[in-house]
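Take this structure first; my questions come after.
Certain chains of the assembly are absent from this excerpt, and the rest are unmoved.
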Amino acid sequence: MAKIRPVGDRVVVKPAAKEEVTKSGIVIPDTAKEKPQEGVVVAVGNGRLLDNGDRAPIDVHEGDRVLFAKYGGTEFKLDGEEYLVLKENDILAIVG
Amino acid sequence: MAKIRPVGDRVVVKPAAKEEVTKSGIVIPDTAKEKPQEGVVVAVGNGRLLDNGDRAPIDVHEGDRVLFAKYGGTEFKLDGEEYLVLKENDILAIVG
């Protein structure tokens, strides 16, 4: 997905459809306080700016299947598909 | 646009008109919690002041087409055109 590049410590995620979630074995209980969501990373930014002026490489990569906190992300559509822009810190874990 | 120079880690963005948004393929769903907006960067500041006294160059450039969080920006008009001054951190992604 060369059409979008997140800025700084942000990543773009394509949320998984319902049936895909089942396949990976991850289930999010309805009783969870702050429900995470599953998806695939499609683009990553240059990373957080460090105090010395460098950028810290982001700890997830294109193609990673991830659990993320939906809260705080920003939804948009590109060519008819839904995506979210998230801060790296909203990615909880890499799955599979 | 030499007539305005943002200070520090700020950028000036010209919001896209409705028809331009359609062309880029980006659509912002009405159901989005915190709707991003599309626009073009027309000026960038010297960057955030680092602890060692240097300035960190801003990660977007003049002419970049961007998704930005409208919240937090400041609107003004120059020669009859509408603009926003934003913090670099309010720019979510570069499009296209």
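So that you can tell them apart, the chains are marked A and B in the order they are listed, and the count of residues begins at 1 in each.
Note that a contact is a pair of C-beta atoms (placed from the backbone, for glycine too) under 8 Å apart; a residue touches a chain by one contact, two chains touch by 3 or more.
As the structure is a prediction and not an experimental result, all values here were calculated from the model.
Enquirer: So 2 chains are in place, but how many copies does the full assembly in this file really have?
Expert: Every protein chain is the same sequence, and there are 7 of them overall.
Everything that follows uses one rule, which is that only the chains that are shown with their structure count from here on.
Enquirer: Would you mind pulling out the distance in Å between where the CA atoms of chain A average out and where those of chain B do?
Expert: So the centroids are 22 Å from each other.
Enquirer: Which part of chain B faces chain A closely enough to touch in the complex?
Expert: Chain B reaches chain A through residues 25-29, 31-36, 48, 50-52, 54, 56, 59-60, 66-67, 69, 88-89, 91-96.
Enquirer: Which residues of chain A touch chain B once you look at their complex with the stated criterion?
Expert: 3-8, 10, 12, 43, 45-46, 49, 51-53, 74-80, 82, 85
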